[in-house]
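Yeah, one chain of the complex is gone here, protein chain that is, but the others are all in their spots.
Chain lettering (A and B) follows the sequence in which the chains are written, and residue indices restart at 1 in each chain.
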Amino acid sequence: MAIVGVGQTSYKRAHTELSSADMIWTAAELALEDAGMGVDAVDVIVMGVAPDALAGENGVEKTAIFGAGKPYVRVNTGGVTGSSAAFAGASYVGSGRAKVALVISLERMGQATTSQQVFNTIFDPVYEKDFPLTTITMAALRASLLMRVYGYSERDWALIAARNYRNALRNPLAHIHKDLSADDILASPMLAWPIHRFEACPMSEGACALVIAAQSAVGDRTGAWVQGIASTSDSYAMGDRFHRPEGTLVDLLSLRRSAERAYADAGITDARTDLDVVELYSPFSSAEAMTYPALGFCEPQHGPRFIQEQLTDASLPVFNPSGGPQAANPVSATAMVRIAESALQVRGMAGEHQVPEARRAVATGQGGATQFSTVCILGAERPE
Amino acid sequence: MSEPIELITIPGNWNFDYTYFAGHAASRFFAALKDSRQIMGAQCPACHRILVPARSFCDACFKRTGDWRPVGPEGTLETFTIITAAFPGLPEPPIVMAYATMDGADTALVNVLHGLDLTDLAAAAARLQLQPRIRAQFIDKPQGRITDFSFVLA
Partner (left out) sequence: MPIYVEGVALEVSFADARRNLSELIFDAVRAAVDDSGRDMGEIDSVVLAAHDLVDGRSLSSMVTAPAAGAYLRDETRYSDDGAAAFAAAMTRLEAGDNTRSIVAAWGRCSEHDPDAFSRALFDPFMTRPLGLDEFVLSGMRAQIYLAGDGVREARSRATSRRREAARRNPRALKSGGFTSTPHYPLEETDMPLWADITVAMVLSTEPAAVRVAGMGQSSEPYLFGDRELRSIRSLEWAADRALADAGLGGDLVDLAEVDGLTLIDEALGLEAVGFATRGGGMAALADDPRANPSGGGASGYSRPAMGLMRIAEAVLQLRGSAGPVQVDGARTALASGSSTVAGQTQTAIVLAAA
């Protein structure tokens, strides 16, 4: 199967001129147009919408129901919602029950005035509610551990963030268009040691849609062929992930397992040479570092060196040509945006931020406190 | 119609009340904090890990846990962060949050770390990066909540 249509709204703090349904329809329309299909060709619609509290609307996806009698279901897996929804659509196609799946994710957090408090409610009300646990502090706890165990420095986090902002300058849809240097980032206020404000992601609104077609329905469209898909869920409690033999807190076990399966399906044996583009879901620049060993780019202890290599070694894949979540983080959609951007790259349709001759891309998704991880490999090669 | 339409926003409030049942296992864990100032772990009969806080099942093995036993009172700090930005509804910064593995436990526990001089953040961070030994310190009148204790350097 292949992705034959991509639709995205722009990503910004608030789409004040659009209702939630408008945003969904806009992305869907753009994706169908790109696919050269009408809504009648669609067999199933999978919606991806994460915490209702961010939109302040319960079941917000229902307000946009369209397609006169099509199956219409909603996935909600927090940060990985976008990829879970895409994978759900892919299963409908893979099962033969659908020839074409339209998957759409919506982030409406522009309607929230206290979104961080919403994020706080993801934690366990029995044991954790009384602590200042937030997505930021959880990420900081991991960043601090990475520094101790693998020798990363604060400057490493800033370099990653700077690269993301620079790439975003060539993505007209991104939320943040600022050429921030590592020094600018290190000078920004500290949120929770060692994370600085400009290493965290923005709160973005937007919608993203994909048209996934079975091979028999692709015709002569340019497709981003799905070569591997995998998803893995881990234990909830971060404290449970320190001492186990399977992998520590910063080994990002759920991503490693997903990558192993997706790479096997896609025939990828060396991530450094087999991939041209990497679109990573890392809501904090420090979180990116955990993905490198899990995705097979380097050994964990060589992570800091790998960050330097990205700056100098042109044979490595390009990381986050779209700017990544640092430049736009519409939470429910972010993981689908990684897939959408990867699809645009291997189809040669990424415009100003096109990576030349991109043939194969990997898109990752992350949810919870690195509890859920997804990996999707897309390629330009049509299978026999 | 030549006049532009005024874009309307409607203010709203999202306020839901819940009653969370802590369940017997959590209630027993809290009772041990309150009555005996003990932090309890529970053992999984399959993987033999001592899980803290004590709980009724091991999700990795998908089995009910067996024996309970106390862990600590000392432990080792695994990782930390120093919160410097204020968040609505949460205590005033700076605050140190840390995961520590209590002696005898196989999982780490999160709590606030008190008593560290935070005037020089970099120095405080450097100190904590050394994985110092910590101790669970209880408040004078434990209430049977996770906030009955916090970490201090041992």
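The rule we apply is simple: contacts are C-beta pairs under 8 Å (C-beta built on N, C-alpha and C of every residue); 3 or more make two chains touch, one makes a residue touch a chain.
It should be emphasised that the depicted structure is a prediction, and the values quoted were computed from it without experimental measurement.
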Listed residues A:11, A:25 or A:87, member touching the removed chain: A:87
Among A:230, A:250, A:327 or A:376, residue touching the chain not depicted: A:230
Contacts of chain A with the absent chain, listed as residue ranges: 19, 21, 44-45, 49-54, 56-59, 62-65, 67, 69-79, 84, 87-88, 90-97, 118-119, 121-126, 229-236, 246, 253-254, 257, 367-369, 371-372
Positions on chain B where the hidden chain makes contact: 8, 10, 12, 14, 16-26, 56-57, 59-62, 64
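Everything that follows uses one rule, which is that only the chains that are shown with their structure count from here on.
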Between chain A and chain B, centroid-to-centroid distance (C-alpha), Å: 28
For the chain B and chain A complex, residues of the former touching the latter: 7, 9, 12, 14, 18, 20, 22, 26, 49, 51-53, 59-60, 78-85, 87-91, 95, 97-99, 101, 106-112, 121, 125, 128-129, 131, 145-147
Complex interface listing, chain A residues touching chain B: 16-17, 53, 56, 111, 114, 116-117, 120, 125-128, 130-134, 136-137, 140-145, 147-148, 189-195, 197, 235-240, 242-244, 249
